[in-house]
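Only one protein chain is missing from this complex, and each of the others stays in its spot.
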Amino acid sequence: MRAFGDAPREKCGVFGIYGHPESAVFTYLGLYALQHRGQESAGICSRLADGSMRFHRDMGTVAEIFPERELRRLKGDAAVGHVRYSTTGASRLLNAQPIYVEFAKGHLAVAHNGNLVNADQIRKRLEGEGSIFTSTTDSEVMVHLMARSPEKAPEDFIGDALRQTHGSYSLVALTPDCMVAVRDPRGIRPMCLGSRMWTDDDGREHKAWIVSSESCAFGVIDADYEREIEPGEMVVIDDAGLRSVFPFPPHREAFCVFEYVYFARPDSIIRGKMVYDVRKELGRRLAGQLADRGVRGDVVISVPDSSNPAALGLAQASGVPYELGLIRSHYIGRTFIEPKQQIRDFGAKLKYNPVGSTLEGREVVCVDDSIVRGTTARKIVKMIKHAGAAKVHLAVSCPPWRYPCYYGIDVSNYTELIANEVQSDLERIRGYIGCDTLTYLSLDNLLEATGLHRQSFCHACFDGSYRVPPVDFVAEARKQLDFTGLPDFSSIEDDDDGDYGGYTDGGS
Amino acid sequence: MRAFGDAPREKCGVFGIYGHPESAVFTYLGLYALQHRGQESAGICSRLADGSMRFHRDMGTVAEIFPERELRRLKGDAAVGHVRYSTTGASRLLNAQPIYVEFAKGHLAVAHNGNLVNADQIRKRLEGEGSIFTSTTDSEVMVHLMARSPEKAPEDFIGDALRQTHGSYSLVALTPDCMVAVRDPRGIRPMCLGSRMWTDDDGREHKAWIVSSESCAFGVIDADYEREIEPGEMVVIDDAGLRSVFPFPPHREAFCVFEYVYFARPDSIIRGKMVYDVRKELGRRLAGQLADRGVRGDVVISVPDSSNPAALGLAQASGVPYELGLIRSHYIGRTFIEPKQQIRDFGAKLKYNPVGSTLEGREVVCVDDSIVRGTTARKIVKMIKHAGAAKVHLAVSCPPWRYPCYYGIDVSNYTELIANEVQSDLERIRGYIGCDTLTYLSLDNLLEATGLHRQSFCHACFDGSYRVPPVDFVAEARKQLDFTGLPDFSSIEDDDDGDYGGYTDGGS
Amino acid sequence: MRAFGDAPREKCGVFGIYGHPESAVFTYLGLYALQHRGQESAGICSRLADGSMRFHRDMGTVAEIFPERELRRLKGDAAVGHVRYSTTGASRLLNAQPIYVEFAKGHLAVAHNGNLVNADQIRKRLEGEGSIFTSTTDSEVMVHLMARSPEKAPEDFIGDALRQTHGSYSLVALTPDCMVAVRDPRGIRPMCLGSRMWTDDDGREHKAWIVSSESCAFGVIDADYEREIEPGEMVVIDDAGLRSVFPFPPHREAFCVFEYVYFARPDSIIRGKMVYDVRKELGRRLAGQLADRGVRGDVVISVPDSSNPAALGLAQASGVPYELGLIRSHYIGRTFIEPKQQIRDFGAKLKYNPVGSTLEGREVVCVDDSIVRGTTARKIVKMIKHAGAAKVHLAVSCPPWRYPCYYGIDVSNYTELIANEVQSDLERIRGYIGCDTLTYLSLDNLLEATGLHRQSFCHACFDGSYRVPPVDFVAEARKQLDFTGLPDFSSIEDDDDGDYGGYTDGGS
Partner (left out) sequence: MRAFGDAPREKCGVFGIYGHPESAVFTYLGLYALQHRGQESAGICSRLADGSMRFHRDMGTVAEIFPERELRRLKGDAAVGHVRYSTTGASRLLNAQPIYVEFAKGHLAVAHNGNLVNADQIRKRLEGEGSIFTSTTDSEVMVHLMARSPEKAPEDFIGDALRQTHGSYSLVALTPDCMVAVRDPRGIRPMCLGSRMWTDDDGREHKAWIVSSESCAFGVIDADYEREIEPGEMVVIDDAGLRSVFPFPPHREAFCVFEYVYFARPDSIIRGKMVYDVRKELGRRLAGQLADRGVRGDVVISVPDSSNPAALGLAQASGVPYELGLIRSHYIGRTFIEPKQQIRDFGAKLKYNPVGSTLEGREVVCVDDSIVRGTTARKIVKMIKHAGAAKVHLAVSCPPWRYPCYYGIDVSNYTELIANEVQSDLERIRGYIGCDTLTYLSLDNLLEATGLHRQSFCHACFDGSYRVPPVDFVAEARKQLDFTGLPDFSSIEDDDDGDYGGYTDGGS
């Protein structure tokens, strides 16, 4: 983490496979299934029989940057891969992962999802000791710590390095001898374990081990889901098989609840729960809140596709029919040219088209999974009203997002949040967005909907209860911000299409 | 139409705008909204103030092939555009549209959606008179006829040319003086009229006229829907405004019912009906058929996204809950590399991932909008069963597809159709696909669901009632095929991923 | 030829091979050797065993546009290819060759080098009869004539078509049955015949026939030079072998003398003469002219590479030492970005760098093969003087270029020629260019240097003695031009880098 508040925070996906002759192709397919976790860059590093490594990484989606020729070059029976969301700019290629380095202990490839809260301090210390950096990623800080560890065995130097960090990580490392997958002791970001049997030319059966940010990557490669990697667990996989160690002191679990709300794919299993089921339950509980407020509506629609399950749950619980009110385009490119003759709500229109007959004359309950800056929500509400809706009741399947995230979500600045802690007046937010009613799911409902112990989650984005020390930098952040001077959200420019960013691309 | 049965048949989208200083940019956005009608190539031709024309066309999607620099080069206040689905191959660039030619009457750009049944005969006659052809499209045949017409005015030579053809066309032509939009006298393919007001620098208001295959292209550019272009109507738009002529003898309308079933976007209005509403009604009537058969199920899912409305309608009518059972990937590229270690149902898995908790242990009613060769349906059914479904009831929102289409759909060969007229045993088809029950919507239900007069449709693909002469070439086609030797569908290779082709990319 | 004076005139190269299993690869290598005749676009069309054809053409050099995958797709045992120089612009892809068409007699690919003087008249007539055109090339006019010929056999319809044209052509046509190479009856553009023996898998020997614009294409593919294709000769090559017919009435030969001066590669044999030897003789005769004027100099340099042989000949004949005075860059791209802070003679400097020690304090005889607009010559002279030369004697190895060419060279406008017929004052030209003396080779010396009969050449560019009727359009051209208003060459902008264009890229 470089300077507070200005640096991009990435959400990412990681994948690794050990013990399969087509590791790179499987990694490529696995990353394809994890593409919703990052579309800006991707990379694969494979390990050859002689222990040497080959890698390729570039800006773009997995399908774009791995032509067959490139993929076939990545030989070997183990591989790790990474997809990444980042800000644009060609030089950002330097931040693409996996990181590959050579050092005293040989060479090493690392794919990392997460964010460290003490990366800056460590980086400054390392620079003071003469280290050089080629990227702005926390991941490079981790690798420096690994290189400087006196330990020789991968599990030891990786553990040694990670014990010096605070924050979130689901990390897969590949060395000439083994693959190591490790999750931070609070288990903030997800990672799970799978396997795939295969038969060699002599008819012998082998088991390849697979780790992935989400279980949805197992289906596409016919792999079997085994289990979660536990918080604080390090899994070491080599030719002798898999073993598990716990190199960290125990911490209370703090899984990012937002993975259930938005990030993860609905067909993934996380902590024993199918994400789809959790999201439907969020919708059901939203229905209860709406009923309590006396809001009913004639029709329930969703902002596709990530809000579909919650909208369906809401419709089922309320008995109000679920309809398709917005059609999402499949063909959207990275950039679009806008006429000089301005088009109303241009950015939203490229993604969504209203279905007039669903909306016209109706009281519409529109379900969105979250609101960040609110500009896109505002456009969508206008579009629905322009299509003839009598009323729009916006129902959000999570609480107001009030606090920045320092553990891997790309929202680190109060000013990006329409509902930040000093903008607590929801009525003003409703006015800005232009809906007739605005209902956020309560935090209690969100946590209870998961069916898991509420103490096991991180939900600092909703209530500021940061769990990972040092918390003081949060305080400092708040000091840096001139709260009295926070931009009034009514002045947020309407034509800002950047709101949902790469954000609504994810999910389902 | 070149050789019977071997040539690609394209489905396409056309767009035209007259009287706007940013015609090319609007055409680009309009084509973007029509992208579901063809993703293989696209093109725009614009007319400059001096009557000269500029154009660009290439293989790829609209977002890919029109960088801003290229688009800004296409100056002028009128433009026509085209998106096209075709077989692959670089040389197919020759078939991309709009066609642009120079001839005695000046120059001319033509964008065409449809298919002529007598193109071969005309082409042979023209070749006999010394014409040369550079593409294999019917559209080039039309342009030759225009060039050879003794008439001088665009509306006259276009009418003269089209009167010599039989088949389907929704066509937009751009000349130095005017834009001409014309629909075949049966109105087989859709086309509608829109407009957009704009204000010049002097504050004067102007009206730009727009024609489009579907009304969904109007929303994205803030244009107003005016009306259908009528079957047999020719609309001539020039600086004096718009006028309408009917250059053909009257015919009974024969609108392609498959546009309602699958092709059109659900947010389009066609013949006064929102496509979404028609599709929901298809689902409702399917529900009735299922009930009649005693099939109910525990859950209704759709093959996303094109089957969503029908599934929703079915669920609402039957009271069986609608759920997301298959998650569709947004990131699929043109080609994917498959491991040598075969993956079950690879092609289907890249597009769809099952949601286990929705399917496990359930009787699943799965709604698909149509079945062509059946190979993808077979994979999807296997995937759903593999995810734990107790039973799969496949419900198809149209009748069995028994006959080739000669009017613009890319299925011209009996052997591509699992339910073709000699494969009438639906039980065998069910066995091949592997579902527990298989229910096709009846033709009566399909036609009645539209709420329009059943005589006004072409539904030859379902019952062979071809409406456009000469029908004798159909008979000839059937003779050419050795029906007794038709491949038994049980032998269709499972690993053929080409089934749905670019097909399931369309729709919603 | 479209409108007089404004249309691009192409110089091109053609290649064809018949009877070899790797025809496309050989054509590719042959075109590579002919690349100096056109670098803007290239194409290959091959004929498969079943008579069908495949082709690929694109903007760029041969090495750029034929990746192996593309080339291997062009199967078959016969192929024709083309390289072309044209103005830029993506839409110019339409003008790329070979032209491929389908017509009543089957299909046909044509590669053409040359220019017709009555193309406009024919095109107007054909358009009047209903023909449509997709390019602006004369070649498309030829193909229309072939298509309209009542003759059925390729040699007949090609002969029939060409008898209606006037102008220059070296043309190779490929049909399902044969390859036809034909040269216009005056033999204006070059073409020669080669062969290559090859052995099939059964050990049988076969002879493949090859035609090429220049013999330099034979070396790179180990083919043997057989002979010139004669003026007016049509060579028909099919599975039965090669036969020769002369379908035109006899004309006096009029070979373009400029091929010897500049176009052809020095290692080509044309009309029995090695081009290198002719160019050296041009230099020797220039030496005589210089001596007659009393000009000697201390050192002879050339504008590399195309002027090297003449400079060498001049040096040998005069006894003045030949040195490298200008180093030519090998890495020049299509475009270069210039700083806003202007750089002296930027365009020339990117191509040439002076060798100070060769030039400093010397009287330099600088040999250039031709001067078109004079702007580059002016820059080069300034560069040489800036490098310290005491004097610059510019010696040009051809006469002043006074008249446009209508037979295949891209200079069709008087205003592009600094020495055009109304700018006959060579002293003013010398003053503009800034050299101390300016010596053009005399026409007599040029023609005598070839060792061939002077009556057998076209040298209209030097003396206006156009040989191909109708000459009247030349008169018309001169009328169109306002001679009194011709731009004074002293006003030609210095910073125009377009002078030598793709021009000095050719030559050796």
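The letters A, B and C name the chains in turn, as written, and every chain counts its residues from 1.
Please note the rule applied: a contact is a pair of C-beta atoms (placed from the backbone, for glycine too) under 8 Å apart; a residue touches a chain by one contact, two chains touch by 3 or more.
These numbers come from a predicted model, not from an experiment.
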Not-displayed chain touches, in the whole complex, chains A, C
Quick one: which of C:121, C:164, C:289 or C:316 touches the chain that's been left out? C:316
Touch list for chain A against the chain that is not drawn: 54-56, 70, 90-91, 100-104, 124, 127-134, 136, 143-144, 147-149
Residue ranges of chain C at the interface with the undisplayed chain: 20-22, 25-26, 28-29, 32-33, 35-36, 39, 61-64, 66, 68, 71, 198, 216, 219-222, 265-267, 269, 274, 276-277, 305, 308-309, 312, 316, 321-324, 327-334, 336-341, 343-344, 349-350, 353-358, 505, 508
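Everything below uses one rule, namely that only the chains that are shown with their structure count from here on.
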Using C-alpha atoms only, the most centrally placed chain is B
How many angstrom lie between the centres of chain A and chain C, each centre taken as the mean Cα position? 60
Centroid spacing, where centroids are CA-atom means, of chain B and chain C in whole angstrom: 48
Averaged-CA centre spacing for the pair chain B and chain A, given as whole angstrom: 37
Would you mind listing the residues of chain B that make contact with two or more other chains? none
